[in-house]
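The structure under discussion is supplied below as structure tokens; questions concerning it will follow.
The complex appears here without one of its protein chains, the remainder shown in place.
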Amino acid sequence: MSKIGFIGLGNMGGPMALNLLKAGHQLKVFDLSAKALETAAAEGADVADSAVAAVEGVDVVISMLPAGQHVQSLYLQGDAALFQHIKPRTLVVDSSTIEVSIARELHASATQHGLVFVDAPVSGGVGGARAGTLSFMVGGEAAAFELALPLLSDMGKNIFHAGGAGAGQIAKCCNNMLLAIQMIGTAEALNMGVRNGLDASTLSEIMQQSSGNNWALQVYNPYPGVMPNVPAANDYQGGFQVNLMAKDLGLAMQLGQQSQSATPLGAHAKSLYDLHRVAGKGTLDFSSILKLLNGS
Amino acid sequence: MSKIGFIGLGNMGGPMALNLLKAGHQLKVFDLSAKALETAAAEGADVADSAVAAVEGVDVVISMLPAGQHVQSLYLQGDAALFQHIKPRTLVVDSSTIEVSIARELHASATQHGLVFVDAPVSGGVGGARAGTLSFMVGGEAAAFELALPLLSDMGKNIFHAGGAGAGQIAKCCNNMLLAIQMIGTAEALNMGVRNGLDASTLSEIMQQSSGNNWALQVYNPYPGVMPNVPAANDYQGGFQVNLMAKDLGLAMQLGQQSQSATPLGAHAKSLYDLHRVAGKGTLDFSSILKLLNGS
Amino acid sequence: MSKIGFIGLGNMGGPMALNLLKAGHQLKVFDLSAKALETAAAEGADVADSAVAAVEGVDVVISMLPAGQHVQSLYLQGDAALFQHIKPRTLVVDSSTIEVSIARELHASATQHGLVFVDAPVSGGVGGARAGTLSFMVGGEAAAFELALPLLSDMGKNIFHAGGAGAGQIAKCCNNMLLAIQMIGTAEALNMGVRNGLDASTLSEIMQQSSGNNWALQVYNPYPGVMPNVPAANDYQGGFQVNLMAKDLGLAMQLGQQSQSATPLGAHAKSLYDLHRVAGKGTLDFSSILKLLNGS
Partner (left out) sequence: MSKIGFIGLGNMGGPMALNLLKAGHQLKVFDLSAKALETAAAEGADVADSAVAAVEGVDVVISMLPAGQHVQSLYLQGDAALFQHIKPRTLVVDSSTIEVSIARELHASATQHGLVFVDAPVSGGVGGARAGTLSFMVGGEAAAFELALPLLSDMGKNIFHAGGAGAGQIAKCCNNMLLAIQMIGTAEALNMGVRNGLDASTLSEIMQQSSGNNWALQVYNPYPGVMPNVPAANDYQGGFQVNLMAKDLGLAMQLGQQSQSATPLGAHAKSLYDLHRVAGKGTLDFSSILKLLNGS
């Protein structure tokens, strides 16, 4: 059982914190939303009135924030910069999806402050956060990974040690770029098949059992009517928003640019999601890219 | 046990015919290559001296040719047009990968001649042909599919009824377009990860167990050193040639054009394979697209 | 003064025929639209009751039809195939925009019938057709080009001899593919500039006088408010329809495929126009691609 300071109780952070509570950990939580704090308090968390207060006297700090600038601000900037308030040798886990460069800046600064830092972005969405089945992609020293492992296991199912500082963010970037490409490709294939008279379910099954097989065909089919309980079955409500996929693709493009990696289909996927947002579809699930293709 | 006329004993047709022989069928074979005929004869096939002779007195005709023009020529053109020589009610199976429009032309003509026709292109490559584990995507009437099913099962593992006339070709077109997109996407993700310090095997495993999972990551990894017994482990020799993938993508673009289906990533995938061919890589396996990305 | 049989009095053919009449030529015209025939008759044309009748006794035949299949049908198919009715040594000018392969088929057949054929597609739109300022891109023998030149000069301003059989279609294909790419590129640049606070007119002027200069910036600016008398000034009504640009890009993709020419941006331009059509913008002018980019 650990004493954990948890910062950021949004759609992802909220259920992650609850799973830690269920696993028997003691939590001090902070968020800007009073409502989020109330919910956590009702489940047994101690509510802190600032991030600095939340990390006082804890063994582990976990953060789950929307973007790199928030994480930079939290740990590094101003008098309330958490790295100046967390006690030495504390494990700090940032599960936000952020720029690799910022993750590396955090690693360096944490080391200077005598802290043990891992970048540990997740995959699996709100559903995975609630069910405690998230995947964690962890970057940091092997010892730091080992230290974080039991804790992450209370929130997720697959915990990967991707490599050194920033490697978690890099792995997530690569995975989500591939995911975006495959989702669009799947939508293109299904749309073309249906326009030529094939049944979407039949074609999905054929491709799933052939070389076209992928995660979307297995559990997240973008074509309405093929699968129950996916966003496509619900007018693309819920799931992983186009806006968030566009954000992740922006991070991927930045990583590609910095490392001079050619990502032609990744860049094209970003363009298509950009066009989809421009057409007003930003808050739909990312499998709604089918609508860009078929005008529905 | 059937009496089968088999036309086309190339890299794919050769091993397919052998599997039919092993299953106990009686084969009359024809090909332009004397060597291919010899091999088949050594396994017990009767060698015919023409396509017309090969289909005389058989119950089933199977063809496996390089492209649509050859199939058109075989069945429809000139005095030796097979449809004029095959006896009524014979089952005719064309397993070549050809234009949907030509497949439909063949269906119509076969019906006029009183024949039972299915288009049944395959997936699984030379390895699958040899092992008898091909996937068949079959287009035609339900009754025709049932008739062909036992025979196809002697050459393959997954036999799908994709739909009516031409549906086999459509399904294969869609599948291979998706495959091309995913292979490039996988290569982009792995290349970017490695350029940023990740280990190709580690990143492959992470994505395989995450939302980036696909067939390439599972059995056909494009990054050298991750998997044994794939083209990437052998300088991209063997496997499915870039030239053939470019051909299939050409068929997909044609189908998209005819059906006004938008295929942005499919078209981009074709462009990338075109550039790869132009750079002299046409005879390598299609997973070699990694070389276009990293200049290796 | 020539006696001309003119087939096809649509948006382009109609005004082209009028310019020939104004130049003093004698015209026998045919079209499926009674209204188009009436208009031509009012300007002094003789109305024929069939294409065959229109070419009887004339020195020159000109056709202007929507697509390759219509041209094939007109000249080559059935009892009314015009090549069987036009008297030997007649000059035949097809100004339709069609497949290069069909243009070459027409050249070959015309030669067999002793006719002098040129493919002569045009550029310049309905406005150019009315003003007699079209560009003609002509494919055929030098002597045939010289024969056609005076006549084409009565309908256009720039008359180019692109090369041998089919070269007119090839040149138009290349030009229009480039045009599509540039129009989209111009819209992207202007949209990005405006979103960052620049004035569309100022940015247009800067790029027009810099290395970004192109035809669209000079006379066909896609951004509303920069130029009067362009489709962008009129809600993208009139001009050159998205549907027609998509057709021309389809011809370009086919030509690229046949000649194994890599056309990455050409293919991407086609995808974007396809998405624009799917979104219901097919009948707007092609400069409306700006709307796909900015969601207007």
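Chains here go by letter, A, B and C, matching the order in which they are written, and residues are numbered from 1 within each.
What we mean here is this: a residue touches a chain if its C-beta (ideal position, glycine included) is under 8 Å from a C-beta of that chain, and two chains touch if they have at least 3 such contacts.
Computed from a predicted model, the values in this text were never measured in an experiment.
Note on the undisplayed chain: of the listed residues C:50, C:77, C:213 or C:283, the one touching it is C:213.
Of C:181, C:246 or C:284, it is C:181 that touches the chain left out of the display.
Of C:151, C:203 or C:226, it is C:203 that touches the chain left out of the display. Only one residue from C:123, C:221 or C:241 touches the chain missing from this view: C:123. Against the chain not displayed here, chain A makes contact via residues 250, 253-254, 257, 260, 262-264, 267-268, 270-272, 274-275, 277-278.
In the full complex, chain B makes contact with the omitted chain through residues 268, 275, 278-280, 292-295. Across the interface with the omitted chain, chain C contributes residues 100, 123-124, 135, 137, 158, 160-164, 166-167, 170-171, 173-179, 181-182, 184-186, 188-193, 195-199, 202-203, 205-207, 209-216, 218, 220, 252, 255-256, 259-266, 268-269, 272, 293-294.
In this section, only the chains that are shown with their structure count from here on.
Among the chain pairings, A-B comes first (most C-beta pairs in contact). Distance between chain B and chain C, defined via averaged C-alpha coordinates, is recorded as 40 Å. Taking each chain's centre as the average of its CA atoms, chain A and chain C sit 51 Å apart.
Touching of two or more other chains is recorded for residues 260, 262-264, 268, 272 of chain B.
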